[in-house]
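Mind having a look at this structure? Questions to follow.
For this depiction, one protein chain was excluded, whereas all remaining protein chains were kept in their positions.
Right after this comes subunit A.
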Amino acid sequence: MDTVKYQEGRVVHQVEAIDGHSVEIPILKILKQDGSVYENADMPAIEQELATKIYKTLAFHRVLDERMTASQRQGRLSFYMSALGEEAASVGSAAGLDDNDMIMAQYREQGALIFRGFSLENFMNQMFSNEKDLGKGRQMPIHYGSQELNYMTVSSPLGTQIPQAAGYAYGQKLKGNKQCTICYFGEGAASEGDFHAGLNMAAVQRSPVIFFCRNNGYAISTPSSEQFAGNGIASRGVGYGIRTIRVDGNDLLAVLKATQDARHYAIENNKPVIIEAMSYRLGAHSTSDDPSGYRTREEEAKYADHDPILRMKNWMLANKWWDETQEEELFETYRKDVLAAVKVAEVIEKPAIEELITDVYDKAPEHLEQQLADLKEHIKKYPDAYPVTAGRL
């Protein structure tokens, strides 16, 4: 029986209170920073082909983040968000899924999308909001989405995808196709009402969803110590009756293992799982943020020693699945590719003016058609004021 009508338990006659720390939550670690594996650790299912794909994903991720942050500083791009220092969380978890599982990202999970095979061109077209952007140039850079790759288009308001994931996974369950949904969010978003609503809905309706919290220590400038009291985000899962796993988020093998386990459990039992990946956001929140205003260089240096990509590389080298020549060639190739793709994407035309009124509804209603017609007449009258669209009318 899941339902307890009248709580029975150990009876005491003096007040014996418990708090958030009374429930000890273990943390899963498999891989050490030097590339060796903890004794007796349960390894995830991984062979050389998957390991190489994962490592290439991590490498591309870091190059993309470096280059796009630089492009933003050069004024070529309006905005960017890097995931420096926490790449293993999104890549390791995506690698633990089936390609048909749905990914609902917050905004810092480009690693999962790279793993799924989103092309470099697709990344660039979205960031430069040109006419080839799958999202038709409507959202800020980094709001990717792809129906083909089962990656739900990112929405800016925080946490809104958490109850949506509960509903999406419920639909997957009803269809009986043995798929699940993974839903990413940060520890800051876990303060939103949507988090509590979503976890409770998933637990009660028995949705096969993996709630994946990237606890990276900061929500923009707010440290996690000012974000929540109690034992992290994982302890909330316990309260909602949800299977809960805490993992070293910089340990790719541990994240992969936790996700493989979570996926199996979610699908076999039609129940949610929450994974809290402990990490540290080494970079700024976004290109609009400067962490030097709220934390010290000493603090950042301490976490730089936990670089998840270096840790994975050390393991690959120890397995003789990788060498320094391959390393150098790979990074060099990616750097060239990304720069070349920026140059292509930034000169592609903006979406047509007609896209202003498509997709508001399934078909544009008359009042929107009228507004578009009026707007076009206006632009024709003052073409100099609307240089992007005037020449194309």
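The rule we apply is simple: a residue touches a chain if its C-beta (ideal position, glycine included) is under 8 Å from a C-beta of that chain, and two chains touch if they have at least 3 such contacts; residues count from 1.
Please note the rule applied: contacts and distances are computed from a predicted model.
One chain of this complex is left out of the view, and of "ABC transporter substrate-binding protein", "histidine kinase", "Cytochrome B" or "3-methyl-2-oxobutanoate dehydrogenase (2-methylpropanoyl-transferring)", the protein name its UniProt record gives is "3-methyl-2-oxobutanoate dehydrogenase (2-methylpropanoyl-transferring)". Within the full complex, the residue among A:197, A:310, A:330 or A:372 touching the omitted chain is A:197.
Among the residues A:33, A:139 or A:326, only A:139 touches the chain that is left out of the figure.
Within the set A:168, A:185, A:280 or A:315, the residue that contacts the chain not displayed is A:168. When the whole complex is considered, the residue among A:10, A:320 or A:367 that touches the unshown chain is A:367.
Although one chain is not displayed, its contacts with subunit A can still be listed: residues 102, 104, 133-136, 138-139, 143, 145-147, 152-153, 155, 157, 160-172, 174-175, 181, 193-194, 196-198, 200-201, 204-205, 358-362, 365-368.
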